[in-house]
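As C-alpha cells, the structure follows; a few thoughts come after it.
Here the complex is missing one protein chain, while the rest keep their positions.
Here is chain A:
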Amino acid sequence: MKNKLRFTGLALAAIVAFSLTACGSDKKNEGGSASESPAASASPSASASEPSASAEPTPAETVKLKIGARYFDDDTKLPYDYAIAELKKEMPNVELELVPSQQDDNQKLKTQMATGDLPDIVDTDWSLMQVAKKSNNLLVLDNEAETATFKEQLNKGNESKLIAPDGHVYAYPYAGIEFQILYYNKKMFEDAGIALPIKTIDQLKEVSKKFVDKGIIPLAIFSKEKWIGNALLKGFMTREEPKGYGVLNDATEIPESLKLAAGQIGELQAAGLFAKNATNTNYDQASALFYQGKAAMFINGQWEIPNAHKNMGDGVDWMYWPAKDEATYESTKFAMNGQGDPSGFAVSGHTKNKEIAIKVAAFMARKYAEYKFTMVGNPIVSIKIDKPAQVQMPKMLERLSTEVIPNITSFAEVLSSPKVGLAIDDNSQNLLVSGFTLDQFVKNMNQALKDK
C-alpha cells in the first residue's frame, strides 16, 4: 500500500512537471531564433511590418496604441501630458493608452518583451535596446522618413543619441547628452577664503582639508547609488581621455587615464573629500547635506540645476572638473563627461500599426524636447526647438547655455559591455572608502576587461 501511494505520488508529480516543461518548450519555439525570424533580416523594420501592412488603418479610423513611458513625478508627467495634448491636435485619430514604466532597471519592459506584451511605443535606453534588438522586439528605424527628418533636426553633437554604436537607429531621443557637474555653495567658499575656480586635483585636496578642519563635509555624494561614483570617476578620467569609458570597449587592460583618475579619487578620499558614510548615503540625504549648508559641494547631473536654484537661489553655482594640472584643465575643459548613449521612444517590433506608431514615437520625442526647452528652460535636448523658452532660465543654466554648450569639443563615448560597467560601478564605489588601494582597483578592472 505504502509503495503504491509513493508510486502514485511520484507518477503524478512527474506527469505535471513534464507537461509543464513541454509547455515551456513550445513557447520557446514560437519565439524562434534570431536567424530564423523574418525581423532579423537586413531591414528588420520592413520585415516586421510585412504581416501587418495590410492591416494599417486608413487615416480617418481611430488608431489605438499603447505607450510605455515613465509617469511618476513632475519631470515625467508634465512632458507626457504636454505631448499628449499636442498629439490630440496633430493626430486626432490616434488614441494613446499609457502603460507606465517603472524605475526597475527595465525589468517590467523585459518581462513585457518576453511575454509579447510590449507596448507599441516604448521609452527606452541603450541597455534595453541591446537586449531588445537581439530578440527582435524593437523596429530598426534606419530607413524611415521620420529618421531622416530627425537627423536634420538634431542639435550639434547629439548624433550618438539617435544612432546607436552599431550604426542603427532604434529610438527617437528627446533628451540631449546630459553630463555631471560639481555644484558648490558660493557663500561657504567665500567664508573659507577659497579662490575659484579650482583647477587642479592638488587644489581640490587643499580645499577638502580646509572644509574638514571647519567640520564641513567637502563633497556630498549619494554613493549608495553606484552610478554616481562611476560618474565621478568618469569626470576625472575625461580630463585625460575625452572618450571616457569608450576606450574600454577595445581595451584588454586598464588604460593610464582610468588608472590616473582612480588614483586621484583615492588621494581625494584620503584628504577627506567624502563623508565617512558616503557609500551609504542616498540622494535625499546627500542633497539635504548640501542644501542645508552641511556640505560645501555636491555632485549630480546638470538636471539638478532647477532644484539647486529652487533651494539656494543664486547662492549656488557649478564648476568645471579639476585636472592633474592647469594646462590639462584648460585644454580639456569642454570635453564633456556625459556619454551620448541612444535613448528615447522606440517602436515595438510586433506593433500592428507600424507606420502610425513610428510617426507617433517621433512626434512624442519632439514634443518632450519642446516641453523641456520651452517650459523648463532646459537647453540640453536632442533637437533644435524653434520656439522661445517661456520660463526664466536659472543663471547656472544660462552659463551652461552660453559658456559651455557652444564650445563643447567632445562627449564621452558609450561603454558597451554591461559587465565592465558593473565592475566600474563596484570599484568606483570602493574608491570612496579608506583601505581600498589603487592596485586592487587595477587588478579588479583588468579582470573585468579580460572577462568581458
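Note that in this section contacts are C-beta pairs under 8 Å (C-beta built on N, C-alpha and C of every residue); 3 or more make two chains touch, one makes a residue touch a chain; residues count from 1.
Just so it is clear, contacts and distances are computed from a predicted model.
For the omitted chain of this complex, the UniProt record lists the protein as "Sugar ABC transporter permease", which is one of "Protein ImuB", "Formyltransferase/hydrolase complex Fhc subunit C", "Cytochrome P450" or "Sugar ABC transporter permease". Across A:A83, A:A132 or A:I299, the single residue that touches the chain missing here is A:A132.
Contact with the undisplayed chain is limited, among A:L96, A:M113 or A:A361, to A:M113.
Annotation: of A:Y80, A:Y184 or A:F436, A:F436 touches the absent chain (contact as defined above). If you put the hidden chain back, the residue from A:D75, A:D105, A:D213 or A:E403 that touches it is A:D105. Contact residues of chain A toward the unshown chain are 1, 4-5, 8-9, 12-13, 16-17, 20-21, 24, 28, 31-34, 105, 107, 110, 113-114, 130-132, 134-135, 137, 224-226, 275-277, 279-280, 418-419, 422, 426-427, 429-430, 432-433, 435-436, 444, 447.
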